[in-house]
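Take a look at the structure set out below.
A single protein chain has been removed from this complex, and every other one stays in its place.
All chains are identified by letter, namely A and B, in their written order; residue positions are counted from 1 within each chain.
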Amino acid sequence: MLQLFLLLASALFAIGLYGVLSQQSIVMIMMGLELMLNGVTVAAGAFWHYVAPASAPGQVILVVVVVAMAVEMAIGFAVVTAIFRARDVDMADMAADLKR
Amino acid sequence: MVTSAPLWSVLVVPVLLAAFTAVAVAADALLAARADGRRLSMGVVAPLAEVPRLLAAQRRTTLAPDPLLWRLGLATVPVAGVLSAVVIPFGQVTASRMSVGVVWFNAMEVLTWAGLWMAGWGPNSVLSLVGGYRFVAQGLAYELPLMFALISAAAGAQSLDVAGIASAQGRLWFVVWMPAAFAIYLASVYAFSFLGPFGYPAGRDLAGGMLAELSGPDRLVLQAGRWLLLTAGAGMAVPLFLGGGAGPLLPAWAWSAVKTVAVVFLLVWGRRRLPVLRADRYAELAWVVLIPLAIAQALAVALVVLTTGGTP
Partner (left out) sequence: MTSAVFWVLAPLAVVSGFGVFRFNSMARATFALLISFLASGGLLIWLGLAYLGTVVILMMVMEMVIMAVFMIAYMMNPAGLMPMSMLHNRRGSLAISVAAFALLAVGILVTPWPHRAGAPPRDATFALGEALMGPQMLTMITLGFALFATMVGAVVLATHRGRYDRFGDDLKRRPPADPARGGVGQ
């Protein structure tokens, strides 16, 4: 059962990885990152339940991952806003260099 | 001692909620008629006569809509109202005694954000879209003060379980020593059902906002959803701030019903009395004034609980 949950988590991680590597738009890349962190959340929850249910630090890891998701989205949207203001487009290819 | 009812009682929740919603709509019709100076003979049930009329009316179609998101968004609004009412105890019985009932209520009411944005985006119409975006802006404004008001009630009872919060008000109701949280909670009920002073997303300057392109069963679903959310919010105020089913003479479920109806009457009366506020007036107020006020309220509650070792 733990293995089924971990397979689900790695499937979500792999789909997110496909999105991150193939998408051009920065917001879509962020959605891929969210999927990867989703996979990590499910895996951490499965480990807590099936390996160490009495450990509270196992739940703390979940809190950290959820906070990481929120932080990533906030900074990602701020960066997209800044890039859009500078170049009027949200492609990741043209953001490779930081100069105007 | 609040007990959890068997699983089929989850089906009773929509029926009960619909009954209280009918009371709310009837009260609204009564006050409207009194304000117009009309006499009200069968008028109290006139809004309920809208139900078969809207069911039989023709649906409106627009050019290049997104039908999946449109229907899904419209359906989400009443579903969110019903799901958020599942944790409300009615007297001594609750349909679902979740240990994190307050957080569940919050999560289900946030589903209206998704539903109303989709309902605004679906018909591919400018006024609908503006209405949906206005609701998202309003949502950002009310959500954090609402969360802190809910946290104040939960901290006062040292429990996230709604029935636990209701039974922790044995000596003193929370509305007495957490007035700011109660006021913020009632304002948020107006905000997430976009009625009354926070009816800006469906305002008259937008020809109804999300309601502009709706006719027939779609319109019924969204209007019913608004009133269901208002009633569910009023119902949740009873165990959170008004002591649940506690009271001298009547049985617990009667007191729950009486208090719910009282809060519903208060909200419907306020809807007619208060003007609609524009977003640029209340958004900054919510972020700059209400959030510190709600945090200060939560801090006061936490200090009281720590020093007295329980409720006062």
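Everything that follows uses one rule, which is that a residue touches a chain if its C-beta (ideal position, glycine included) is under 8 Å from a C-beta of that chain, and two chains touch if they have at least 3 such contacts.
As the structure is a prediction and not an experimental result, all values here were calculated from the model.
Trainee: Where does the absent chain touch, in terms of which shown chains it meets?
Mentor: Across the whole assembly, the hidden chain touches A, B.
Trainee: One chain is left out of this view; which of B:75, B:103 or B:276 touches it in the full complex?
Mentor: Per the contact definition at the top, the residue touching the missing chain is B:103.
Trainee: Just checking the interface: what residues of subunit B touch the absent partner chain?
Mentor: Contact residues on subunit B toward the absent chain are 64, 66, 68-69, 72, 98-100, 103-104, 106-107, 110-111, 113-114, 117-118, 121, 124, 133, 136, 139-140, 143, 160, 280-285, 288-289.
Trainee: By the contact definition given up top, give the residues of subunit A that touch the hidden chain.
Mentor: Touch set of subunit A with respect to the missing chain: 1-8, 10-19, 21-28, 30-32, 34-35, 38, 41-42, 45-46, 48-57, 59-60, 62-64, 66-67, 69-71, 73-75, 77-82, 84-85, 89-90, 93.
The rule we apply is simple: only the chains that are shown with their structure count from here on.
Trainee: Report the inter-centroid distance (CA atoms only) between subunit A and subunit B in whole Å.
Mentor: 33
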